[in-house]
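Just passing along the structure, written as C-alpha cells.
A protein chain is absent from this complex, but the other protein chains hold their places.
Then we have subunit A:
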Amino acid sequence: MPVKGIKTVTAARNGVGAFILQCKRLDFHYCNYGGSSRGMLAFLTQTLPNFARENPQIEIRVSPRHSKHPIIKGHYINGREKSICVRNLEPSDILSKAMILKDASGEKLKQQKKPVASLNESVRGIWSPYHGDLRGV
C-alpha cells in the first residue's frame, strides 16, 4: 500500500457554522424567609419568566435553599459550574449576574495574550534563512 490514511477527529469551531451556547443550565436558589432573598424573590416572579423566554437554550431550575443566601449557579457544557451569590441584590442587578453566567464559556478566566487564536496555519509562513534574497556578508 503506497499511502495510508491516518485516522483523526475533526476539531470543533463553535460559531463558524452553528453556535452552541455553552451555558446549559441555570439553577436559581432562594430562601423564603431570609431578608437577603427579597430581591431574588422579586426577580423570580417578575423577571425570570421573560429571561427564560429569551434564552430557551438554557434549562432553568428554581429551588428553595433554606436559611441560605440566594445564589445562581450555571452549569456548562465543558462540565464545569460557576456560582454567584446574589444576596441583598436588586432584581436588575440579579439579571446582570444571570447574564454574566449565561454568556460565560465555563472555562476558568484567563488572560488572553494573543490577539488571534486560530487552528489554521499562518498564511505568511515561517521565515526561512535559506530562501529569498540571500545576501553575502
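Just so it is clear, contacts are C-beta pairs under 8 Å (C-beta built on N, C-alpha and C of every residue); 3 or more make two chains touch, one makes a residue touch a chain; residues count from 1.
Keep this in mind: contacts and distances are computed from a predicted model.
Per its UniProt record, the hidden chain corresponds to "Large ribosomal subunit protein mL44" from the list "Elongin-C", "Translation initiation factor eIF2B subunit beta", "Large ribosomal subunit protein mL44" or "Gamma-secretase subunit PEN-2".
Residue-wise, the contact with the chain that is not shown comes from A:77, picked out of A:42, A:77 or A:104. Hidden from this view is one chain, which touches subunit A at 1-14, 16-18, 20-21, 24-25, 56-61, 77, 119-121, 128-131, 134.
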